[in-house]
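So the structure is just underneath, and the comments pick up after that.
Yeah, one chain of the complex is gone here, protein chain that is, but the others are all in their spots.
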Amino acid sequence: MEIIDIQKEIVEEFAGLGEWMERYNYLIDLGKSLPLIDQAYRNDEYLIRGCQSRVWLNADLREGKIYYTADSDAIITKGIASLMIRIFTGHTPDEILNTDLGFIEEIGLKEHLSPTRSNGLVSMINQMRYYAMAYKAKQQNL
Amino acid sequence: MEIIDIQKEIVEEFAGLGEWMERYNYLIDLGKSLPLIDQAYRNDEYLIRGCQSRVWLNADLREGKIYYTADSDAIITKGIASLMIRIFTGHTPDEILNTDLGFIEEIGLKEHLSPTRSNGLVSMINQMRYYAMAYKAKQQNL
Amino acid sequence: MNDFPIEQIRKDFPILDQLVYGKPLAYLDNGATTQKPLRMIEAVNRLHREQNASVHRSVSFLSDKITQAYEEARTTVQKFIGASKSLQIIFTSGTTGSINLVAFSFGEGILEPGDEIIISTMEHHSNIVPWQMVCERHGARLRIIPITDEGDLDLDAYQNLFSDRTRMVAVTHVSNVLGTINPVKEIVQIAHSHRVPILLDGAQGVQHEPVNVVDLDCDFYVFSGHKIYGPTGIGILYGKEEWLERLPPYQGGGDMIDRVTFEKTTYNGLPFKFEAGTTNFIGAIGLAESLNYLTGIGLDKIIRYEHELRDYATQKLSGIKQLRMYGTSAEKAAIFSFVLEGIHPFDTGMIIDKFGVAVRTGTHCTMPLMQRFGIEGTVRASLCLYNTTDEIDRLHDALNSVIDLMA
Partner (left out) sequence: MNDFPIEQIRKDFPILDQLVYGKPLAYLDNGATTQKPLRMIEAVNRLHREQNASVHRSVSFLSDKITQAYEEARTTVQKFIGASKSLQIIFTSGTTGSINLVAFSFGEGILEPGDEIIISTMEHHSNIVPWQMVCERHGARLRIIPITDEGDLDLDAYQNLFSDRTRMVAVTHVSNVLGTINPVKEIVQIAHSHRVPILLDGAQGVQHEPVNVVDLDCDFYVFSGHKIYGPTGIGILYGKEEWLERLPPYQGGGDMIDRVTFEKTTYNGLPFKFEAGTTNFIGAIGLAESLNYLTGIGLDKIIRYEHELRDYATQKLSGIKQLRMYGTSAEKAAIFSFVLEGIHPFDTGMIIDKFGVAVRTGTHCTMPLMQRFGIEGTVRASLCLYNTTDEIDRLHDALNSVIDLMA
């Protein structure tokens, strides 16, 4: 699926949810189901530090596409991380770098992704993009 | 004259004056007529520093009484200094130390003698009293 | 608690009367910053509208008036903490500013390589990092007072930390995480019995406990305006006159000098020697209004009420089985740090926020303390004079909802 279609899908899923309680419930479930990052990556090298919660992120390149895995010690943060992975993973660096994240506002999670929430998510998204840039540069050098 | 009578006299003089303009005029005249301090005393040793204007003060003890002379580079400050000298000079240390300066408010000069006016007058009055204390101590040791 | 005019007091703090996500705000983050009484708010407003002018440069009506108000504010602070002279009260930018001032000047004036400074495991970063920095600059080192599992200072260990190289003790009055009210009078006496001066970090002390610096006999006492119902950007450093005289100045600039030439500068007397540049004079006058507000209610009454809130909350929260409390000293303020088993503090905080309950989560700028307990952070509810038992109930219920939601 194209990134834009995944986003649409997520927006629709959230539209079906009611108040914050249902959204949080959904994120908590997502958080619980996020395939844990390989223990090998749950260390300081892969850590993205927020004051409040910690996020670990890894990215692999396979056949021109990037596959992300992530984890967080806070479950709602982890749920949001899992949404971001669903959007980005399995796409090319270019697709990832050209993604507009405006949909986050539509699903009512903007505050969680503001730089003032020190939950590590903003840094995680930046880091996801840095990986994309790095792999892109690497591909071009080949 | 007793200190308290001099104060009364001054209060009466000021009562005869109108608005601030007349009071300032009077102080300026006083300032002009204040016998200048001996040049020998117009140096850093006798200097009482205010941010805004400088005051020089000297005190001599003769026959148990203190005689002050003072100068200032600002004329209104000098006028007020001259009032203070008129009150204190020629009196004993005890008389000086027991003086209540409430009359200053009555003559409308309170603001000039507040510690926030950095014109050196508050420090001057303190210094006048320190001289009195010092001479008193000296007398007692004799 | 019937004699405490809580209804009226809540009206004095306009911010409390609002809905958050449709729920009434329960502001339980007073350890981070306190709300402002009308008396202070209106004073600042009036100063901005009618009285603003530069202080200490007085040749005009306005600047005369504001200088007077500023110096009266100093006297208000002096009386509030029982200092003997107003020149012992230095206006700074906050607790952090005050501690940095003392640490720097003490470093320059006193510290030698090999010297030691004693702090404790429960210090806020603002009472750790300035000392670390100054130790690094002067080749000195930190010695750390350990704490018990309940969150009390280990006073025997403290005694044993002194050596002939100990130059300073810096300890918090009340822990911002554990709530522990340290036995500061005893701690001061111990320091003095070793002829070592002591700084008390009163950031969480001065608004919750009676403070009389002469009685405490501490050498320095510091606190922040914004944590005692005052404006931001203003803080207090109290110091014994001998120490303030002896320490060299910290920042250079306007007002702290006597004479400046390019060759040599001499410094002004106290308190101005430590107040470089234009100070936050409006903040200082605002702070004095907040202190007057407290004095108007009566400090003993406030403290009694806060202790009642503390007892109520202790009782109530102990009913939540999954709640693990950090800080269970017999002497504590109404500050509660805890973790719900298996639930990240940040998740807890985010969810109860939706119930209108504002707390703080994280390390609370006390990472070494977190390490001591082997945790990454806590949820902290910190109460003060305008909080109610009803708000404690709401916290309690919201926490139970978190447990349900995360199950």
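Per-chain residue numbering starts at 1, and chain names A, B and C are given in the order in which the chains are listed.
One rule holds for everything that comes next: a contact is a pair of C-beta atoms (placed from the backbone, for glycine too) under 8 Å apart; a residue touches a chain by one contact, two chains touch by 3 or more.
Fair warning: this is a prediction, and the values are worked out from it, not measured in the lab.
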| item | value |
| --- | --- |
| Interface partners of the hidden chain - shown chains only, full complex considered | A, B, C |
| Touch with the omitted chain, as defined above, among C:Ser54, C:Ser86, C:Thr166 or C:Asn292 | C:Ser54 |
| Contact with the hidden chain (one of C:His226, C:Arg310 or C:Lys332) | C:His226 |
| Contact partner of the left-out chain, one of C:Pro130, C:Pro271 or C:Gly327 | C:Pro130 |
| Residue ranges of chain A at the interface with the undisplayed chain | 49, 51-52, 111, 114-118 |
| In chain B, positions touching the absent partner | 20-21, 24-25, 28, 51-54, 73-77, 118-119 |
| Interface with the undisplayed chain - residues on chain C | 14-15, 18, 20-21, 25, 27, 29, 32-33, 35-36, 40-41, 44-45, 48-54, 57, 59-63, 93-97, 99-100, 103, 108, 124-126, 128-133, 137, 142, 144, 224, 226, 231-234, 249, 251-257, 259-262, 265, 276-283, 346, 349-350, 353, 358-362, 365, 367-368, 371 |
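FYI, only the chains that are shown with their structure count from here on.
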| item | value |
| --- | --- |
| Centre-to-centre distance between chain C and chain B (centres being mean Cα positions), rounded to whole Å | 45 |
| Distance between the centres, which are taken as Cα means, of chain C and chain A, whole angstrom | 39 |
| Gap in Å, rounded to a whole number, between the CA centres of chain B and chain A | 78 |
| Residues within chain C bordering two or more other chains | none |
| Two or more partner chains touched - positions in chain B | none |
